[in-house]
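Every protein chain except one is present and positioned as in the full complex.
Moving on to chain A:
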């Protein structure tokens, strides 16, 4: 645990502003062409007789952002929770490219190992900030928690890192010792993002990160997310109702209906030339507004 913490700690400040992970490979460094970061195979989850999601398969490559759209009840959250280890799927495998052992099925790995991933290489941004924050702990403490969880034991350094991250999500340093209860919804969501990204995760899961926010607040958050994704070369899976969100953030898009993936492809292709009747309806209903 300590050794992983030590290994992680120096990683994050060195995050290159060069852009997506894919670009690093292309730049001709001695990095071997890696396989997918995440390989999802035939994931299915039922709630009794009701289908949550079924037969979902896809690969996520390093540095790639996958958007998942679909109407309410189509299985987006169910799928995301299965992928992120928050819900046990009934069928299928979720292979993740771990640091130590390469591709490992996170569904069947031991719980300690999965929880370790959950606070190091994975991050989860909840729709409701209060589900992802400790509301009785200061903003600085919220950001510092993941650092302390992997062994950081120097108060001054933890504080510096927290301050740096609050700055990156546009929260004033003088709000650092305030609790999230004193923050607006948009600030809480930005704090949640900082808290998740501070350890330099390799894969971020987001469930409606802009949901429940005012339109102008949404726009600012989206801008910020886009900057972070580009700057850190984040790999991410983003669930949303909002096609504008995927247009801005996602390289690829998956459209879900009744628990099934009905169409997937490059975001622009899917949005500009939808093949499936349901996707056509989804796109037209939004774009005509």
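Here is the rule we use: contacts are C-beta pairs under 8 Å (C-beta built on N, C-alpha and C of every residue); 3 or more make two chains touch, one makes a residue touch a chain; residues count from 1.
Note that in this section contacts and distances are computed from a predicted model.
**Student:** One chain isn't displayed here; going by UniProt, is it "SRPBCC family protein", "ABC transporter permease", "Alpha-D-ribose 1-methylphosphonate 5-phosphate C-P lyase" or "Cytochrome bc1 complex cytochrome b subunit"?
**Tutor:** "Alpha-D-ribose 1-methylphosphonate 5-phosphate C-P lyase"
**Student:** Quick one: which of A:50, A:101, A:130 or A:154 touches the chain that's been left out?
**Tutor:** That would be A:154, which touches the missing chain.
**Student:** Could you tell which one of A:86, A:138 or A:269 touches the chain left off the display?
**Tutor:** Answering carefully, the residue with contact to the hidden chain is A:138.
**Student:** Counting contacts across the full complex, list the positions on chain A that touch the omitted chain.
**Tutor:** Residues 1, 111-112, 115, 119, 134, 136-138, 140-141, 144-146, 148-150, 152-156, 158-159, 176-177 of chain A touch the chain that is not shown.
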